[in-house]
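With one protein chain withheld, the remaining protein chains of the complex are depicted in position.
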Amino acid sequence: MTDLSGAPSGPYDDDKPHEECGVFGIWNAQDAGAMTALGLHALQHRGQEATGIVTFSVDGPEARFHTHKGLGLVGDVFSDARIMAGLPGTAAVGHNRYATTGATLLRNVQPLYAEFEFGGLAVGHNGNLTNATSLRRALVRRGCIFQSTTDSEVFIHLIAISLYSNVVDRLTDALKQVVGAYSLVVLSQESLIGVRDPLGVRPLILGRIDQPEGQPNAKPAWVLASETCALDIVGAEFVRDIEPGEIVIINDEGVRSIRPFGDRPARFCVFEYIYFARPDSVLDGYGVYEARKRIGVELARENPIEADVIVPVPDSGVPSAMGYSVASGIPFELGIIRNHYVGRTFIEPTDQIRNLGVKLKHSANRAMIAGKRVILVDDSIVRGTTSRKIVEMVRAAGASEVHMRISSPPTTHSCFYGIDTPERGKLLAANHDTEEMAQLIGADSLAFISLDGLYRALGRPEGRDTATPFYCDACFTGEYPISLTDLDENSRARPSLLAEAR
Amino acid sequence: MTDLSGAPSGPYDDDKPHEECGVFGIWNAQDAGAMTALGLHALQHRGQEATGIVTFSVDGPEARFHTHKGLGLVGDVFSDARIMAGLPGTAAVGHNRYATTGATLLRNVQPLYAEFEFGGLAVGHNGNLTNATSLRRALVRRGCIFQSTTDSEVFIHLIAISLYSNVVDRLTDALKQVVGAYSLVVLSQESLIGVRDPLGVRPLILGRIDQPEGQPNAKPAWVLASETCALDIVGAEFVRDIEPGEIVIINDEGVRSIRPFGDRPARFCVFEYIYFARPDSVLDGYGVYEARKRIGVELARENPIEADVIVPVPDSGVPSAMGYSVASGIPFELGIIRNHYVGRTFIEPTDQIRNLGVKLKHSANRAMIAGKRVILVDDSIVRGTTSRKIVEMVRAAGASEVHMRISSPPTTHSCFYGIDTPERGKLLAANHDTEEMAQLIGADSLAFISLDGLYRALGRPEGRDTATPFYCDACFTGEYPISLTDLDENSRARPSLLAEAR
Amino acid sequence: MTDLSGAPSGPYDDDKPHEECGVFGIWNAQDAGAMTALGLHALQHRGQEATGIVTFSVDGPEARFHTHKGLGLVGDVFSDARIMAGLPGTAAVGHNRYATTGATLLRNVQPLYAEFEFGGLAVGHNGNLTNATSLRRALVRRGCIFQSTTDSEVFIHLIAISLYSNVVDRLTDALKQVVGAYSLVVLSQESLIGVRDPLGVRPLILGRIDQPEGQPNAKPAWVLASETCALDIVGAEFVRDIEPGEIVIINDEGVRSIRPFGDRPARFCVFEYIYFARPDSVLDGYGVYEARKRIGVELARENPIEADVIVPVPDSGVPSAMGYSVASGIPFELGIIRNHYVGRTFIEPTDQIRNLGVKLKHSANRAMIAGKRVILVDDSIVRGTTSRKIVEMVRAAGASEVHMRISSPPTTHSCFYGIDTPERGKLLAANHDTEEMAQLIGADSLAFISLDGLYRALGRPEGRDTATPFYCDACFTGEYPISLTDLDENSRARPSLLAEAR
Partner (left out) sequence: MTDLSGAPSGPYDDDKPHEECGVFGIWNAQDAGAMTALGLHALQHRGQEATGIVTFSVDGPEARFHTHKGLGLVGDVFSDARIMAGLPGTAAVGHNRYATTGATLLRNVQPLYAEFEFGGLAVGHNGNLTNATSLRRALVRRGCIFQSTTDSEVFIHLIAISLYSNVVDRLTDALKQVVGAYSLVVLSQESLIGVRDPLGVRPLILGRIDQPEGQPNAKPAWVLASETCALDIVGAEFVRDIEPGEIVIINDEGVRSIRPFGDRPARFCVFEYIYFARPDSVLDGYGVYEARKRIGVELARENPIEADVIVPVPDSGVPSAMGYSVASGIPFELGIIRNHYVGRTFIEPTDQIRNLGVKLKHSANRAMIAGKRVILVDDSIVRGTTSRKIVEMVRAAGASEVHMRISSPPTTHSCFYGIDTPERGKLLAANHDTEEMAQLIGADSLAFISLDGLYRALGRPEGRDTATPFYCDACFTGEYPISLTDLDENSRARPSLLAEAR
């Protein structure tokens, strides 16, 4: 989901693209609320700013939804036993969110919940709608009252005003009106629903927990999650990826599936492999850790250079650097140490301290670097500010040469499908060629993996099929597979719809 | 406003009826946000649980609404200079609220704000709608998404779906569909609007602040407030009461007024005089303090008894007790001391301490009571639990006789027009005659002022005109002047619409 | 106790003298911690800034002290059941404190607790030592480490370094070295001890709770408290005042008493009657409420004037105003309403608002004042700032004349015995005669009760005996009955001893 309020990006704006959400859902599980909290914990890397869970419980004649949301990490928001006790039931959906602009935007935290004529419904959304602003404008004109500033809320209103009678039909009706990237988990009184947009840009997988033996006839619990790492933590078995354009409806009868959008070739986000997903996740049948190592191998092949040591920029650069080391034969060393104790905030620096160029997150392991020719391996360059600081730090620690190798092609375009990237004007690679970039970040040499190399590393030996590319790689190519409606209508946009400041 | 969620009543449920809100609005004033905070502070007695302010500012081409709401007292919610700095502008509305059921119900705190096609709108509501549940059901069926569990939100949706084009027409359209008691302050980009329901059950007054001299052509600031005490604190001059059924529209052109509901005799809430309003307020041209003293005089005339001392139950019983003392010639003494330092919460008592019958709010001034025949004067008996404790305390302090005199008629019916009273089954006077009540609270005698006596004290020498009573006195008579739609449809109600627990 | 750090006075600096503490102790009571919280709640008027409780429990072989302290009201600091569960035991001492300078001064909150060779000891102190600075200097020189910035801590160190072996001897040894006003409650493993300084400047009383019948041989619980109102709330019976210079030692054998300081005439603080004590307390056998009414009567006799209405400045002026009304025959009306919802903090006013002269605590009851000759009755004038505002407010409400009558003599000297008064230079009466003062506060006339009148009202028909005055009245006379050691040594003081800022 995306904040339509044009709010400035948060304190984590540290020159990396940011995933904008993880989702989780579970059906027919004891302690569904706690299971969801565990799943969200495993998906914490997809969003650290806020988190929420909605559960559904039936207690005799009474059926109720229960919600708890908060700003902060899953472990903090759901650490209180009283809070968990307030989330009873055997079905739940949850959401991790990146990016907020302050305490009062608690109303933006998902899952979004609303009461409809047919009962309650909770929706968690990973992705971004590209026609949200125009839909919102039309809905407001019709008399809909928006409570949040997120694109995801249009799902709720489209469902509310649908003339169909049951939840699945209303949801399908709504989906047919939205354009964009979305993986959804939806919880109604009758079912847990999972949806992946027609191109399958964002991931969503299905898992299953068989009930303990000795419980004859016991039905399994079902899990939906953004990544497989969320299955492992709750003891669920991986069943399959939800397919692009598929809607799965899970209830006590089992899992059924509809495909109301017809069939189109998938365009899964290639950046999930490069940076976002957790290394122990398996996406579309391909392990992320292994993929990154192979990218490193390919990178070494394409861009070899003599050096004494391969140093990853932690933490995401590590597997690629290992692959680079294997392919090049140059030793791999942890020449940069990451400090994991960096909190939300830190000292507002005085001029004196700013001049120190203090790096709170990284420090050079001087003994591994001094006097050496160093190859730094990182996953991407966005604005270039971090890369410049890292190179500077490595030089200050005595490196005789600093070569930068990047395990993705140059990021030349913004993402509109659920990744928080700066506008194009701020992307270093959109404005400079590689040589200029090398100079700007202060490296002796700089090289990126090629698009074809990337595809090869991901198991496409023939490289990128320019006619029907297997992945969404718009950030590297500018070929946007889903239309950018709002952007195109930009001149007619009415930002005043979002004018409430706080 | 009322919570439709059926939530249990809050910690202040101390056997007094509770006013359910105060409203304030201001137009064309520097520091409108701070002025509103002051006004709300003066209206704090009308609601202590939560408070909110919405301001509107124009800064060059940019016009924005700004909101801050919080649980707690006005002085606490608005004490931070940074919060006030976030509420710029020359127009504002604010609201004090009684009764919440927890932190997450912040979304119930008013003013409610929404973005419409025509721009933003904030609404603060004092009163209670008697057809809110059925309206809500119809609106949900139409596809409206409710964010709060308050009756007041139906105003917002009715305005949103109205087919009229301007704010006043839409508001009027909405008002024609609601039934109940309401005094509203409404802030749009173009005007500050005040509304009082057709019977004028809840108060709303208009004030004016002339700009300092030496500012030729400066337009005055205008103020709307529940009571005159809120004018005094901001230095505003009382202009007049908003009339029953009147809508006043305030903008830079001045104040204009429409009356879309025709003309019906007013039925102002008589309990405002007895208990709710602040003693220094003037309601409908009649001073509250003076009214209470005259009620005490009348009470003494109707129900004389020999005694040594008149003791008010503080704080609300004081003026009536003074009147009783003047009329009876029996000395008035502060025989009960109130501890004003009682916070939100207190020690959960053990059995041992519960047996002490500890009274955290009141203590007997033993020296004024021991060995004396005491007349206690209080304003009302609701459940009777407090009265019983007070009588017991006064006896324990050595009173030889304890006579209770009440400055209102017996409360036999619940209020549905904005006052939080228990259901009828819990009203002592609904189930017992005066003699039984005296026994139950442990008093040697008990007497209430008569209905006619009450009207006489309020300046109706002929007493209550049974055909067209001047006040709403349904809590004493059961004659409800506004139809109780939801209550009548009770059997068809669908509580599941309000089923989200938290 | 007093803060020796020279910290600026707190937010309550509202032109009234401030009592600086209330103490409470209990022995042999179930739930001693909760009982102490109740007692401190009843003593809340003696200090609202911070509060603490130390209990002592014996659980098998293990004997332990338990402490909880916090900033804020008793009801807030001790509202959590888990906190109370952490204060087990049958003996406890507690303390209410006025004045802190921030969160980090939690270490100044009493009771102070320390581990000695003989075991633990907790001390709560109401009063002020006049040789604390010189004692502290000597103790530091000897190697004592102070943890707080309060004068009270010298008790702890003097006890610690005493060469005597048992607690009572060590305490007596310590008391012989201190000069000043002090009422102490002290809790050791063996006993609860109460101490009143040789002149008995501050109050301390003894109460008793007989065990419920049917418990043969059950020993009573004993209570020490600053005022009798704290006995009422825990169901204790008043036994007697602790005498000046008396040390009472309470243990399971009962109450024994020693008087190590010989016999000197008492000098109880007269201001306790005028302002500090709660009206329902009885001090030295004399009811506070009754005393205040008699002061009002005497004030009317000495300073009569024609007027239409007597208006008290709430809340403390009420009984005196009632007495004045009775004696003068002029009607008593609540012409000023006090807003009891004023929280800790409030809006930082802009210039615009400051010009309004906003009064958050008081408002004029216009109907009772307009066009009338008003006599305002208040208890004291310190700086005069509040009086000026009150007079101004009453005039603005339309009073034709405003006469101020004060139920104490002019406050011409600072208190050094436990009351927070400004330095002499800021006392209005120290620098101006009554006529000037009347002008400065804007009153048509101003009069104070005379010293003799005050003594007469307190049951000394002959007035003040100038040779051996019955009360400490230094604030009116400058006759300080206890030497002001630190003040006299002022030139040699070393403020650096207190230099730690936070």
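Letters A, B and C name the chains as they come in the text, with residue numbers starting at 1 for each one.
We adopt the following convention: a contact is a pair of C-beta atoms (placed from the backbone, for glycine too) under 8 Å apart; a residue touches a chain by one contact, two chains touch by 3 or more.
Computed from a prediction, not measured in an experiment: that's the story for all the values here.
S.K.: May I ask you to name the displayed chains that the omitted chain touches in the full complex?
M.R.: The omitted chain makes contact with A, C across the full complex.
S.K.: Using the touch definition from the top, which of A:Cys21, A:Ala34, A:Ala92 or A:Ile145 touches the missing chain?
M.R.: Checking the options A:Cys21, A:Ala34, A:Ala92 or A:Ile145, the one contacting the hidden chain is A:Ala34.
S.K.: Just to verify: which one of C:Gly86, C:Gly254 or C:Gly478 makes contact with the chain not shown?
M.R.: C:Gly86
S.K.: Among A:Asn28, A:Gln48 or A:Thr149, which one is in touch with the chain left out?
M.R.: A:Gln48
S.K.: Determine which one of C:Phe65, C:Tyr98, C:Phe416 or C:Tyr480 touches the chain that has been left out.
M.R.: C:Phe65
S.K.: One chain is left out of this view; which of A:Trp27, A:Phe56 or A:Phe78 touches it in the full complex?
M.R.: Result: among the candidates, A:Phe78 touches the missing chain.
S.K.: What is the set of chain C residues that contact the non-displayed chain in the whole complex?
M.R.: 63-68, 86, 104, 106-107, 113-117, 119-120, 140-147, 156-157, 160-162, 496-502
S.K.: Across the whole complex, list the residues on chain A that are touched by the chain not included here.
M.R.: Residues touching the hidden chain, for chain A, are 30-31, 34-35, 37-38, 41-42, 44-45, 48, 72-76, 78-81, 84, 229, 232-235, 278-280, 282, 287, 289-290, 315, 318-319, 322, 332-334, 337, 339-350, 352-353, 356, 358-360, 363-368.
Convention: only the chains that are shown with their structure count from here on.
S.K.: Name the shape of the chain contact graph, picking from line, ring, star, complete and other.
M.R.: The chain contacts form an open line.
S.K.: At the chain B/chain C interface, shared numbers over all numbers used: above half (same) or below half (different)?
M.R.: same
S.K.: Which chain wins if you rank chains by how close their C-alpha centre is to the centre of all protein C-alpha atoms?
M.R.: B
S.K.: I'd like to verify one number: the distance from the centre of chain B to the centre of chain C, where each centre is the average of its C-alpha atoms, in whole angstrom.
M.R.: Going by mean C-alpha positions, chain B sits 37 Å from chain C.
S.K.: Touching at least two other chains at once: which residues of chain C meet that condition?
M.R.: none
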